[in-house]
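The other protein chains are all here in position, but one chain of the complex has been omitted.
Then we have chain A:
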Amino acid sequence: MGKEECKTMLDALNKVTACYRHLVIALGSTSDSQNLREELKKTRKKAQELAVANRTKLTTLLKDKTISKEDRAEYERLWVLFSSSMELLEVDMKRSLEIGQDFPLKVPTRHLIQTGMTGNTNAVAARAMSVQNMKYEADSNIDTADLRDLQSEITQVSQMMEEMEMKVQVAPWAVVAKQEAGAELKSNMSVGNSSVGVISICEEEPKDDEGGGGREGGSTSIGAVLVFFVILTVALVLGYLVVNM
């Protein structure tokens, strides 16, 4: 059915938007590199393909006058999801252009901001592209060459958004969301468990909390063993004294 297709495509677009934002955050910092620029380019292209596909699908669905009222409400909701996604994408693209221009890679002294992030973003990009591993095949001047493409793509996206607003008669404020406040807490994803495992040093409480986790299990068990041996030693010493007195 049209709705299911739409939903899957929107989910994909959503995923790519989130990954793109994650990559743009890393731009200009010490996790920036040729690879990151290439990842940005590929993710962006994928996002655009998905955007175009989504838009065509949704516009055809919305233009259809024979659909029922509930269906129409549902499509309008999907439309709002789509346009919010595009908004974020557009802003992120513009920002990546600006930051990319400010932090070129092919200069004698790089001045990338030392933010503490040193890992690479391969896995994020792989998630966005829905592949197992990323293959890097770009040339070395990707940071400047890509910027020109980026500019034209930004104009394309802006034009697309303008067209969308003009052609499709959807009142976004009239859409009622399906999720209530706090709906994200009822999710079935295991994000909660593993995030609690992150050392929360940057939280409100000044105490350095440490949650459970695989690595922590090792240290506690070693501690337990040590305590056991200490108690054993103490018991033996006391026993010896008792026996000898």
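Throughout what follows, a residue touches a chain if its C-beta (ideal position, glycine included) is under 8 Å from a C-beta of that chain, and two chains touch if they have at least 3 such contacts; residues count from 1.
One rule holds in what follows: contacts and distances are computed from a predicted model.
> Suppose you had to identify the omitted chain by its UniProt name; would it be "AP-2 complex subunit alpha", "Regulator of G protein signaling 11", "Calcium and integrin-binding family member 3 isoform X2" or "Acyl-coenzyme A oxidase"?
In UniProt, the chain excluded from the picture bears the name "Regulator of G protein signaling 11".
> Just to verify: which one of A:Leu36, A:Ala51, A:Leu81 or A:Met129 makes contact with the chain not shown?
With A:Leu36, A:Ala51, A:Leu81 or A:Met129 as choices, the missing chain is touched by A:Leu81.
> Just checking the interface: what residues of chain A touch the absent partner chain?
Touch with the absent chain occurs at residues 11, 14-15, 17-19, 21-22, 24-31, 77, 80-81, 83-85, 87-88, 90-91, 94-95, 98-99, 102-103, 109, 111-119, 121, 123-124, 126-128, 158, 161, 165, 172-185, 187, 189, 191-192, 194-196, 198-199, 201-204, 206, 208, 210, 215.
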